[in-house]
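One protein chain omitted, others in place.
So, chain A:
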Amino acid sequence: MSHHKVISLAEAVRRHTWDGMQYASGAALPVGSDAIVFGRELLRQGRRDLHAIFHCNTQQLNLLAAAGAVSRAECGFSGLEGFGFAKGLGRAVQSGAVALEDYSNLAMPLRLLGGALNWPFVPATVNVGTDLEFRSAFDPEHSPNRDKIRTVTDPFSGRTIGAFSTLQPDLAAIHVTLADPEGNAIMLGTEWSRFELSRAAKRVILIADAIVETDCMRQFPNLVRIPGLLVEAVVYWPFAAWPQASPGMYDGDEAHMKAMNDALGSEAGTAAYLADYVDGIDGVDDYLDRIGRERIAALSRGPTSFLLDPYRRWILPHADALALSREGAAA
């Protein structure tokens, strides 16, 4: 395994992020998969002025916005589904601290697909005729806006249709269930837009709940939707999407989902949250201790646990995966 790509979370953020960058996270689902722990590390390293590209808001974007690290965001959805409005993001948008450019949940992956294929634009079959077309937070002076979604003539029918701009984010941090040390990845549950995102972004870092031997990928190559040749680095981090869910691995932490969102609703609450779940955390084991070992055991016994069964025999023991991270960071 001399060419493995596993590095520590801190090292990944140090090497591959900078202030003002276009930062995308995957899957960017509001209660499911997201590279949430990557956002915690962005804050620990003081990254600012991020242009966040999130298919949907997540607790990560909610946190980054509440903490003042984001100045621009593009999303298809800005809430937390059953957990209500995103109080941190909402506060930042209402104060004007974050300019939130609205699209829909189909528009965002279409724009990523366009970026992945290096197309000049994507036909806009949705969003047209609404304020998603006519209002732009990035260009507020021009209302109705004619630049966010432009028009183009369909060369076949002669009809005038809408055109979306495409996305090629500087970096995508993509949460996956399983990655091997070379960066081949299997995602359990909906992919959402991780396939397109992994091809659209200029760099890809995987955040994996577990590291598996490459033999696992050779057994299920049809399921490896992100091959290692696209991937810059792999970070091993169990419960990387917590308090959100990772199918096969763990359920969402309902109590923490609510408490976190409530905390992010105020500046004081955000400061307290950062002290408890961002600033103070020292590595994987300390993070798992903060979640609580009993809670981890309970969340791991969910109704989707059986989804992981075919892969369990290839999962590297925790200590071995951590050793790879240390070795990679030193290289």
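Keep this in mind: a residue touches a chain if its C-beta (ideal position, glycine included) is under 8 Å from a C-beta of that chain, and two chains touch if they have at least 3 such contacts; residues count from 1.
As a convention for this text, contacts and distances are computed from a predicted model.
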item	value
Identity of the absent chain, which is to be given by its UniProt protein name, from "NADH-quinone oxidoreductase subunit J", "Glutaconate CoA-transferase subunit B", "Phosphoribosylformylglycinamidine synthase subunit PurQ" or "ABC-2 type transport system ATP-binding protein"	"Glutaconate CoA-transferase subunit B"
Residue in contact with the excluded chain [from A:V6, A:M21, A:L42 or A:C56]	A:C56
Selected from A:P169, A:G183, A:G228 or A:P247 as touching the chain missing from the view	A:P247
Identified contact with the non-displayed chain, of A:E81, A:D262 or A:E327	A:E81
Residue touching the undisplayed chain, where the options are A:S33, A:N261 or A:S325	A:S33
For chain A, residues in touch with the removed chain	27, 29-33, 55-57, 75-79, 81-83, 85, 89-90, 93-96, 100, 102-110, 113, 125-132, 135-137, 140-141, 143, 145, 159, 161, 188-196, 245, 247, 251-252, 254, 257, 302-304, 307
